[in-house]
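Missing here: one protein chain of the complex. Every other protein chain is in place.
For clarity, chains are labelled A, B, C and D in written order, and residue numbers in each chain start from 1.
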Amino acid sequence: MDFADGALSAFRAVFASGLVLSSLYVMIAAGLALVWSTLGIFNFAHGAIMVIGAYVAWTVSIDLGLGQVAGLVAALAASALIGVAVNRLLVQPFLAQPNIILITVMTTLSGAFFLENSALLIWGPRIKQLEKIVDGNVFLAGTAISGHEAVIIVVAPLMMLALWAFLRFSWTGKAIRAVAQNREFAELSGIRPERMYAIAFAISAALAGFAGVMLGAIRFITPTLGADPLIKAMIVVILGGLGSIPGTILGAYLVGFGEAVSTYFLGAYWTQAMMFFVFILILVIRPNGLMGRE
Amino acid sequence: MTRTLVFPALFFGALALLPLMTDDSYVRHIAIIALLYAVVVSGWNITLGFGGVFNFAHLALFAIAAYATGILTKTYDWPSWTGIPVGIGASVIAALVVCLPVLRLRGIYVILVTFGFGQLCFQFVLNQRELTGGNFGFVRIPPLKLFDYSFRSDGGIGYYYVALLLLLITVVLIHRFVHSPFGWRVMALRENEPYAVARGIALARVRLSTFAFSAIFPGAAGAVYAQYVRSASPDMFGFSFLTIALSMLLLGGVGTIWGPIVGALVFSVFSELMTPLGPGRYLVTAVVIVAILRFFPKGLSGIPEAWQTWRKRAHAGRDVAPQP
Amino acid sequence: MPEPILNVDDLVTGYGRQPVLHGLSLSVLEGEALGLIGPNGHGKTTLFRTVSGLNRAWSGQIRFMGEDITGLSAAQIAERGLVHVPQGNRLFPQMSVEDCLDLGAFSPAKRDNGAATRDRVFAIFPRLAERRKQRCRTLSGGERQMVAIGCGLMGQPKLLILDEPTLGLSPRLKGELRDAIGAIIETGVQVLIVEQDPEFLRRLTTRQVYIEEGRVREDFDAGSLEHDKMMEMYFGLR
Amino acid sequence: MSLLTVSNVTKSFGALRALRGVSFDVHRGEVLGLAGPNGSGKSTLFNVLTKIPVGPDSGRVVLDGVDLSGLRPHQIVRQGLARIFQTETDFGALTVIQNVLVALPRGIGRDVRLYALNLLEDFGLADQADRPASEIGVFDRKKLMIATAMACAPRVLLLDEPAAGLSKPEVGAMAKLIKQINRQDVAIVVIEHVMPLLLDVSERLVVLDFGEVLAEGLPGEVVRDPKVIEAYLGSEAQAHA
Partner (left out) sequence: MFINKGLRRSVTGLAAVLAFAVPVAAQDKTVVLGVLGAFAGPFAADAVEGYNGAALAAKEINAAGGIDGFMFEVEKFDTKEMTPDAVLSAVERLKATDNLGAIVTPFGSLSGFEMDYVAEIGVPYMVAANSNQYRSIITEDPEFYKNTWSLAPSYDAYQTELPKVVNQMIESGSFAPENKTYAIIGSDNPYSMPIYEGLKKAMDADGWEMTFDDVVPPVEINDWRVMLSKIRENPPAVIINTEASSSNAAAFMNQFMEDPTDSLLFIQYAPSVPEFVDLTKENSTGVLYNMLGGPISAKVSDRTKEIGEKYAAEYGYDSSIYGYICYEMVYLYADLLKEVGDPSDYDAINATLAETDKEMVHGRVKFDPETHLSIQGDGYLPIQFYQIWEGDRVTIYPPVYATGDSRTPPWMAN
């Protein structure tokens, strides 16, 4: 086989692979980024909320046979509700405490264990499976990818764009940012911070639920489905930096393409360890992320 | 001075007699593990409680010590009594490595970097399958042996006393730490970093020493753990292990000598009692942790104080100023 | 005697267990502009924070336009038209001037008049109109102060509380700002101002109150805050 | 005879130029008052001198012949430049005497506790030595903060509003305390809004405005300087003066 042709096809595959992975990470990280970049809360229950979203969608669309749309709607509603509960029970009561950072790490971790094991009790340990949104394959830069993944590639950046626009242009979005940037001044402006927290968490959790539904069609759904994506999302939002939705997008594409490129040159074997190494390195060099601010 | 010794003497005296009360190996096993956890969590309390640094690499130190002990005493045939020094050495070196990036970071970033360090170690253990046994774990670590006495004999009672001795040494060391200028410097940095620096406290040196000191305990406990259960597993780098230890620490109360010990012992027994609940026990644990954080932010060791405040308030009516 | 618009009665509050206000009483009468003066660290800012709901009152009562507002949240108090422009003007650093102002009229009832109020703010502070797209953190100190006051006006206040509006401003800017506040007062908004500069207060306010050690020490009638008195208070010189 | 020489120090935060080429000397054994309206850069100057959290953008600070630019914050303290903060600051979980002990340099001698007790005695805090610092009164916390600074064996002591929030009698006591410290051959730079105190203790006065030295000289003269009055009382005030 011609070398140049081989290199080209490899390049295409790396590109397609990077794009699929990045979009996956964008989708998983979107909700996490919302509460992290605006409220500065790192929600370790994010992965577990994804799991619940996927299971609820499974119950409604497959078990009850009500179809994909109903499943998706139910999943979004259920996860948004959980998001509100997480905020109400695990975040709000602790906001006044001085070591809020450690405490919310602990409470959201507890929340994650609660949700994960609730899923185990409710749906059992056997793996479940959601229908793909679109069947068949699509060609991307000469490499085939599944239609479902193509949907993710298109939807994930749109999701981020919508999130960005929401924070940028809507009253509620601006108010959420205001609370994050200067809580007291926001209160004096007539904004109720608790309400903004609740809304931000609801949206964030709904995004997690959506990610769960999308992921549940290409991976098996198990109670621990959320663990790995959570760690990836964590890397993404940290790379992106506090206070920056565009940073999160950049972070996701860097991680995704970085993983694809590293898999090609270093092999899959060392890629994971590399990612953590680079993650730590970046945190040390730029503690506030690549596009982060104080 | 004598009065302050009464409680520790009773505590350790009772624990020293426990094997005479019951030879039930189940009770003994739970007790050994609980004592080792108490040592680990007490060590964590040094960085997290007294030092105020959100060090999430502490359990990784424990795992590193277990692996180091296992690998050197099994693969490289080092005598088993070198286990504890090896564990401490490995743990301290790893702690110094983690501390370097931590010196530059604040808040949540410290949590993330230290957690990331644990994950990096986890990846390393998986990648170095030949050395570490990969994701199945490292097995058949030689048990502790002193002269001709194997600690496995007599139903493992030797391990119980080793663990108890470790805890005793831990309490003594931490007590001395809390009452030493070094300890005060560590706490001063926690209380107000700029002010501490403005009083001539060398941030980097004190932080590095704090990490090194706190690493002694997971190092020793990790070594004994490895020699007792005769196995090390990559799960020791995982979330659930970390959460268990953190729950113990928060349950007991950070920044006190006895809080983490009480937390570790209570939590160990509590979690064992809940075994029949299956996955439901995680639900209970999660609720209990959140409730403790909510209502007793200082943990179990804060309950007497909370009780006194409550009584004072009940007596004094509205005289006590509310806290914002 | 007209009914006070704001009435603070025997207010005690502080931080942690440390009281800062020891039973402070104060009224803002209908139609007057009240100035507060006194040394740093003696409770002026604490008073404002408690009135606007940022701090909790330990005891005592705060009434605004006849309604007891003690214990209401800051947002609820702002909605009622008691708007506090805090000291330090950090604002929303990442937001544009325009967004920042808009958020000043966050409650739905005020949103409707938002555009009109904004035009008024721009009329008072023409410089803000030029910088409407600029991020707050890139503004100069004077401009930030204008935005802060502008935000307060966006809340369509009946009583506007200004905490050291001229902090760190040059004399020229101070003058500009004083004129602007004067213009605001003329539109019928009542003000309560803390200021270090007695001259500034004397020009703007109808009555001044001297606060020390968490209590009202002296009450001056309009214009009686004499230079010598100030020299004494400030420099201990006669 | 200059002990501390500050030459042409500048510091900016983004667009804000907080210090614009500040120069002055502190002489051995003197009390130098540092005045200026709120926001004129006084506290920033202290921060920059002690590098807490960071040093100046440019300019030189020399303490007794030693250039401080290469030193880290804790080394600057050990070199003999200690400061107190504007608000009462302490290590609340530590006892009063431990607050002092952590600040003591090594090599004081064998009985450090006795040394610390003597120091507390000077500040009238010895009877509270074993109470947690968080439990003592405001004035005592303020004195404790100065005591810990003294424990660092400073040659120049920077006091940032030592009288803020104090009652009149306490202000008087503070003035006495400052003079008493000064007698131990410690040069003092004091920022204060309570003018009577400042005028009482200072031998010389430096007035900052907008990050620049506006006036420097004997206190009685400086406060009558029209520029200073204007900076404090507003532009119209000079007409009355």
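Going forward, a contact is a pair of C-beta atoms (placed from the backbone, for glycine too) under 8 Å apart; a residue touches a chain by one contact, two chains touch by 3 or more.
It should be emphasised that the depicted structure is a prediction, and the values quoted were computed from it without experimental measurement.
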Displayed partners of the chain not shown (whole complex): A, B
For the chain left out of this view, which of A:175, A:260 or A:282 touches it? A:260
Filtering B:181, B:194, B:238 or B:297 for touch with the omitted chain leaves B:238
Looking at A:82, A:120 or A:254, which residue reaches the missing chain? A:120
Missing-chain contact among B:100, B:169, B:208 or B:269 belongs to B:269
Hey, which of A:143, A:189, A:204 or A:244 is the one touching the hidden chain? A:143
Would you write out the residues of chain B that touch the absent chain, in ascending order? 14, 17-18, 20-22, 24-27, 29-30, 33, 123, 126-127, 129, 133-140, 225, 229-233, 235-236, 238, 240-241, 244, 269, 272-273, 275-276, 278-279, 282
For chain A, which residues touch the unseen chain? 1, 6, 9-10, 12-14, 16-17, 20-21, 24, 117, 120, 124-129, 137, 143-146, 218-220, 222-224, 228, 259-260, 263-264, 267-269, 271-273
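Keep in mind that, in the parts below, only the chains that are shown with their structure count from here on.
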Quick check for the class: compute each chain's Cα centroid; which one is farthest from the centroid of chain C? B
If a residue has to touch 2 or more other chains to count, which residues of chain B qualify? 324
In the complex with chain B, residue positions of chain A that touch it: 40, 42, 89-90, 93-94, 96-97, 101-103, 105-107, 109-111, 113-114, 116-118, 120-121, 227, 231, 234, 238, 269-270, 272-273, 276-277, 279-280, 283-284, 287
Which residues, counting only chain C, touch chain A once they are in their complex? 52-54, 73-75, 78-79, 83-86, 90-95, 99, 102-107, 110-111, 151, 154-155
Show which residues of chain A lie in contact with chain C when the two form their complex. 171, 174-175, 177-178, 181-182, 184-192, 243, 293
